[in-house]
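Every protein chain except one is present and positioned as in the full complex.
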Amino acid sequence: MTEEIIIAGFGGQGVLSMGKILAYSGIMQDQEVSWMPSYGPEMRGGTANVTVILSDERISSPILHFYDTAIILNQQSMDKFEPSVKPGGVLIYDGNGITRHPSRKDIHIYRVDAADEATRLGLSKIFNMIVLGGYMKVKPVVRLENVILGLKKSLPHRYHDLIPDNEKAILRGMEIIEEVKV
Amino acid sequence: MGELRLMKGNEAIGEAAIRAGVDAYFGYPITPQSEVIEYLMAEKPHERTGMVVLQAESEVASINMVYGAAATGKKVMTSSSSPGVSLMMEGVSYIAGAELPCVLVNVVRGGPGLGTIQPSQADYFQATKGGGHGDYRMIVLAPASVQEMSDFIKLAFELAFRYRNPAMILSDGVIGQMMEKVVLFDPIPRWTEEEIIKMSPWATTGKPLNRERNIITSLDLQPHVQEQRNIRLQNKYATIQEKEVRCEKIACDDAEYLIVAYGSSARIAQKALDIARAQGIRLGLLRAITLWPFPTKQIRELLGHVKGILTVELSSGQMVEDVRLAVEGRVNVEFYGRMGGMIYTPEEILGVLKAKIIGE
Partner (left out) sequence: MAEIRLEDIIRPENLVYKKTPLMTDNILSYCPGCGHGTAHRLIMEVVEELGFQEKTIGICPVGCSVLAYDFMNIDMQQAAHGRAPALATGIKRTWPGRIVFTYQGDGDLAAIGTAETIHVCNRGENLTMIFINNGIYGMTGGQMAPTTLEGMKSSTSPYGRDVHMMGYPLKMTEVVATLPGTYFVTRQAVHTPAAVRKAKKAIRIAFENQRDNKGGVSFVEIVSNCNSGWKMRPVDANHWMEQNMFPFFPLGDMKVDGKIVK
């Protein structure tokens, strides 16, 4: 099994750390993982994206041009990555700030309004965990207990009291994600 | 088994340096490798092992700090990216001339000039053919994974000390910036002063009454003496060429066609290979691990069954010259590259292979 994911949005949305948690979760379930970020000055407030691969085999190229799953958190990334989803693949997006919604008919499209939900829950810092929850519902590649283990491993000790909130956010994301028919 | 971590390639360099018992790191920030010094600063290696980490005022200063400390038999290193490595080339020439061990890491970005900060492999010539002035060689290792970023720090120091020669790890923005699993080797203690004096009797550690003084220099005013130094260097290089070549052969045994690549390109080429094999194309991949010494013999050995070779590099074609020298015109050698920080897809590579080598 190999899952090739792109997560893309604004810098500051927790795109890179969400990818990191996914990668850690993969390690917790004994998979091979790679995490390849976009880097450079464009990340100062601009767009950020990261490619994460989880696989049961040795990973060849860490750089991809087509993905099984695209998780998209702003319009620029929608324009850039909607065409890069493999036919039959999955596109997950947050509707907040999206002016042109995805329109491909040969992929599965899901919407998770995590930004709104995070504000409602008063948990804006872990908006990305709501998105992650949505992803885990649609694509059960990483198991919840491994995500929690991954969080423990990736978060510094002083933040470990935030893990219950993270779990809550993941579960909420699983509830609110909805398939969109185009 | 050692400790398992998820790390960036650049961070693995820093952690491996601490674990390899390195005495000092001198460096100057530059993208895409600043995480090396940032990681080291955050880790407080002076508390972990006593290792010195210093941010120098420039790469010129960094390499000369290395030159100074290396002369005293200490394990020292620096890291940078292309423009900074260019500035270091004078120092490297002196270090090679004075026959000192040290390790340099180049996390290559697109050039020439200020170029881009995206990944590139356009510093192959600089690393393997001199770069600085004079007849010298650096041992050049090309990691293709975060694991190898860590492992090659240890290996590079072993080779550097075995041959009293600078060794370079030639990486790029892909390997430096990505995170992968890495199994860290167990820490090696730093050498004590007594051990250094015993192991490196040539080092300028302070002249005791019972030995001749040690002079570290690359200067010989007399040309015939300088020629002797050059001959000694060339003999050493010949030994390295004979003994230290490393490469990885993937699916080469029955290969009709071959891709030669290194570092991040070899990772992408491996995906092209997987696709090709699924289509029934008998493709192999030779991944050069030492770029100097180059796996000339290893390529030549495959020519019995290989009918054509594609070299892929993130440059306009540099290593391909060494592949052609190895092949000596016996089979068709073609090249495909992207430049300036652009990266090819596996499909793109396969397309070129079919068009130029297989002849579809």
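For reference, chains read A and B in written order, and residue numbers begin at 1 within each chain.
The rule we apply is simple: a contact is a pair of C-beta atoms (placed from the backbone, for glycine too) under 8 Å apart; a residue touches a chain by one contact, two chains touch by 3 or more.
Just so we're clear, the structure is a prediction, and the values are computed from it rather than from any experiment.
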item: Omitted-chain contact residue, chosen from B:6, B:20 or B:37; value: B:37
item: Interface with the undisplayed chain - residues on chain B; value: 28-31, 34, 37-38, 41-42, 44, 46, 54-55, 57-60, 83, 113-114
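Heads up, the rule we're going with is that only the chains that are shown with their structure count from here on.
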item: Distance between the centres, which are taken as Cα means, of chain B and chain A, whole angstrom; value: 35
item: Chain A - residues contacting chain B, complex; value: 20, 23-24, 27, 32-37, 39-41, 59-63, 65, 153-154
item: Of all residues in chain B, those that touch chain A in their complex; value: 4, 6, 31-32, 117-118, 173-174, 177-181, 264, 267-268, 270-271, 273-274, 343, 345-347
